[in-house]
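For reference, the structure discussed in these notes is given below.
As you look at this complex, bear in mind that one protein chain is not there, while each of the others sits in place.
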Amino acid sequence: MPESAIENTPQVETKEVKVSKLAGIYKFRELGLLGFIIILSILIQLRNPSFLSIENINDMVTNTAILSILALGMMLILITRGIDLSIGSTIAISGMLVAQTVSTYQHLNPFVVILLGTVIGMVCGAVNGFLISKWGLLPIIATLAMMNIFRGITYKISGGEWISSYQMPEGFVSIATGKTLGINNLIVIAIIIYLLIYYMINHTRTGRQIYAVGSNPDSAKVSGIKEGRILMLVYTVMGGLAGLSGVLWVSKFASAQGDTASGYELTVIAACILGGVSIAGGSGKIAGVILGSVLIGILNNALPLLNVSPFWQTGIQGSIILVAVIVNTLVKRGVDRNNLMRRKI
Amino acid sequence: ACTQGAPQSSSSTDDQGSEDTEGKKKYAMVFKNTGNPYGEKMMDGFKEAVEAIGGEVILRSPDQPTAEGQIQIIEQLITQKVAAIAIAGNDQDALEPVLKKAMDQGIKVLSVDSAVNANSRILHVNQANPERIGRIQIEAVSEMIGGEGQIAILSATSQATNQNLWIEWMKKELEDPKYANIELVKVAYGDDLRDKSVSETEALLKSYPDLKGIIAPTTVGIAAAGKVITDKGLNGKVAVTGLGLPSEMASYIESGVSPWMYLWNPIDVGKVAGYTAHALVEGTITGELGETFEAGDQGSLEIVEDGDGTQIMLGDPFKFDASNIAEWKDVY
Amino acid sequence: MEPQTLLDDNGYLKRNIIDKKEFSLKTFFLQWEWMLVIILLAVIVINSLLSPYFLNYPSLRDGTVTFLDKAFIVFPMAMVMILRDIDISVGSTVALSSVVMATMYNSLGVPMELAIIICLAVGALCGLINGLLIVKFKELSAVIVTLGTMILYRGIAYVILEDQSSGNFPEWFGFFGWGYVFGIPFILILFIIVAVIFGIVLHKTTFGRQIFAMGKNPTASRFSGVKVDKIKIIVFTLAGLMAGVTALFLASRMGSTRPNVANMYELDVIAMAALGGISTAGGKGKILGTVIAVFIIGYLQYGLGLINIPAQTLLIIVGALLIFAVTVPKIKLPSFIRRK
């Protein structure tokens, strides 16, 4: 649903605008999640006042930037009824290759480096896309297999070695630590990605076709939408974003390892589903996915701050994720029920 | 008809074929996981030693650091009738049954780097005395922060036995009155994940604004701490030390974020493991307390006590600082 | 065959609709399971050529034991996948149930026999909770629910055992993972029994038929009076129960357990089921196929381990095999042997 797009194009009559705005709020399906995040933040703030300090918020947002970039890519894939389990490995392979490159060619322009990583990722994504669209493999199987393969290749090309910070030129490390207009580059890059994807999925034909393919693949075929092309596109985009994230990851942590981001795909998927993206395809919105990433970011940031015993952290994280999705569901149900009550019979 | 342990028909298969056609004995090393430069170096050392004594070397590690993966590998090594297995265990206890099986079939089992329990090995090759490792880091951090202030520890996972043991010793050392002004505020766990270690370090800095020092006895943790301190411009305010790979820490040691830190030489550890395995296979030693043997270029070694079992103890960890890091960072 | 047309009493056209399936050699031999058999034989032959240690009874026997523990979960996972769902919490369920069992025995003095039953019960309970949540909150899919419980169950295991491992089981408990009956590993015997039971349930009972129906069209199944919720709950409970069984074997093989065991088992299990011909798109698959697939992956890993292939190469090979095996049936065969 291009609801956000609708809200951007105000109606002719002001009265109608009011009504549709109100309806817009009711229609905002992630209301429960937003409320949950706010309440959670207040509770954390009460226990540790440094939680909502500028510095901590900045750290939190910076640490969440990569996750949210990946989650947007994953959203596109989930919309087409797919899934990509290989992104952790793609991050590793792109990070490793890029780190090896910059350690050899110290004076490479950062933009070239970013581009290189993105292209490496796109190649990985294209392999997934090819297997899925051309060979008709199920996404979960194809990407599970490629997860193993990319990871294996990463170990092979690294020969078990890591690329450490002393081998990385300053220019490369500053991709993630530098600032543009006073804002951390990671955040800037993430915002650019949000805007690009927002524009793509709400204002271009191709973007809408992604939803169409997920909503009903059969009728997409009848409408002449080339499903294969769309699948190829989303997996390549996901790969590209994972490749980009690989560069950012390695730059941020100033180290490239073979086991970088192992298992990270599940965190990314968790962010998407917290954000209300349906695994069954066809629906998912940027705002929701960003909220989902934020919730995970808050958990990662706050659990250490709250001095929670390390043995309780996993359990608390699991319960909060479960409670969040359940609360969100209940609120959605409530909203729907409210809408029904107001329907005249 | 129900039996436990391999049935008779096969339990005696080892006698006819423990020697390969070429007559070379097989020495296997199993590390925690693949793609770990520390492990790769240790395996390099092991390989060097085995080749020096004229054996055939097998180097294995599972792709994830799990005991389950190591069990599978050990079963495969038993089937191949290796002469000795040197293992860096992912779990102290979980390998006991399979390593016992190996020993029952005449395979000499030793642990190296991270020990398995005394029942499941003949002896352990200890890279450094845990007591010394623990105490030395407190001494170091105390020196760095001028003997007073808050310190924190950033460890690997909460169940990493090595780290936990060292942390125990750190706490013991802290009981010494000369550290009366040093307060250990928290032990955090970064799970050897970059992102988590960074979050934990950031949380430490925020929760304890007066923090003076961080000890991270784990490679990923110390590098992540170094990175966060560097990025936040806290160089000089918060000191980082601990155990880490010189290559990973070179920038931070050179910049002074971490004035110095420690580690042993994994290549040497691997070599000692190789020679020890050879001595066990040849029967030069049986793993009893007090035995000594010649370990190639590593000199003469003695078997000492270790709780219920025995071990070979290498020297103190090596100190890496600005003066020597440049020559080591390319080595490992 | 031409349908016969005739007129019934009212003068309507009446058809004779055939109700016997003709046995066709072609369809019989085009079954996916043959493909798997061929792959399995290939794996065995290649392994025997590569390693002198592979092809003898003790080696095969001990090799089998190394990979069978998680294979118990493949069967209920096949059912879950046929229902178009997925359960990614099984690894954590293994950890939790084994940790509870060990704690019961070591810290609370519960007799081991009872602790074993508790282990199975905890597994089943975890599955039941998954099932109930999935049924109560239909808007959430199984992935979401089990992703949450995956983290939660392991979290509980950490809370219980913290950084400790817990073992010291009685001697006889080792029998599960290391015992033999008439020279055959106990785990293999039990595996085959469980496989047969699941095969019968899935292919020969109304329950199984209804699972397939739900996988193909859940709405129509509900409209046809299939108790979709009940079936879902049962299937997820079975997944938990089998995770409990795996927990027993794993704990027995390791002589102890810890909260971090069985990490990512779910992905291995899903890969085995997928190779076995269970489609994650639902409604399709056979237990026989999954059994063969378990042995293919297991022997492949074991055999390559015997020639000491590095783990990273193994990752690539298993990944490639998965793609190869799933792709082959999609390759357009010449029309005279193409399957319908």
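By written order: A, B and C. Residues from 1 in each chain.
Just so we're on the same page, contacts are C-beta pairs under 8 Å (C-beta built on N, C-alpha and C of every residue); 3 or more make two chains touch, one makes a residue touch a chain.
In the analysis below, contacts and distances are computed from a predicted model.
K.L.:
Missing chain's UniProt protein name, "Putative enzyme", "Multicomponent K+:H+ antiporter subunit C", "Monosaccharide ABC transporter ATP-binding protein, CUT2 family" or "Hydrogenase maturation protein HypC"?
P.N.:
Record says "Monosaccharide ABC transporter ATP-binding protein, CUT2 family".
K.L.:
Which chains here would be touched by the one that got left out?
P.N.:
The undisplayed chain, in the complete complex, is in contact with A, C.
K.L.:
For the full complex, which residue in A:R208, A:R229 or A:K332 touches the chain that was left out?
P.N.:
A:R208
K.L.:
Among A:I225, A:A254 or A:I286, which one touches the chain that has been omitted from the display?
P.N.:
In the full complex, the listed residue that touches the missing chain is A:I225.
K.L.:
At which residues does chain C meet the chain that is not included here?
P.N.:
1, 3, 10-21, 204-207, 209-210, 213, 216-217, 219-227, 229, 283, 340
K.L.:
Provide the residue numbers of chain A that touch the chain removed from this figure.
P.N.:
1-3, 5-6, 8-9, 202-205, 208, 211-212, 214-216, 218-225, 278, 281-283, 337, 339-341, 343-345
Everything below uses one rule, namely that only the chains that are shown with their structure count from here on.
K.L.:
Measuring from the mean C-alpha position of chain B to the mean C-alpha position of chain C, what distance in angstrom results?
P.N.:
37
K.L.:
From the C-alpha centre of chain A to that of chain C, how far is it in Å?
P.N.:
Distance between chain centres, rounded to whole Å: 31 Å.
K.L.:
Could you pull out the residues of chain A that touch at least 2 other chains?
P.N.:
Those would be 151-152, 155, 258, 310-311.
K.L.:
Enumerate the residues of chain B that touch no fewer than two other chains.
P.N.:
Where chain B meets two or more other chains at a single residue, that happens at 33-35, 63-64, 158.
K.L.:
Where on chain B does chain C make contact in their complex?
P.N.:
Chain B reaches chain C through residues 1-7, 9-10, 13, 33-35, 58-64, 66-69, 71-73, 75-76, 78-81, 91-98, 101, 157-160, 164.
K.L.:
Going by the contact rule at the top, pick out the chain A residues touching chain C in the complex.
P.N.:
85, 131, 135-138, 140-142, 144-149, 151-153, 155-156, 258, 263, 266, 269-270, 273, 278-280, 310-319, 321-322, 325-326, 329, 332-333
K.L.:
Spell out the residues on chain B that touch chain A in their complex, using ranges where they run on.
P.N.:
33-37, 39-40, 63-64, 158, 186, 188-189, 194-196, 198-200, 202-204, 206-207, 223-224, 226-227, 231, 245, 247-252, 254, 329
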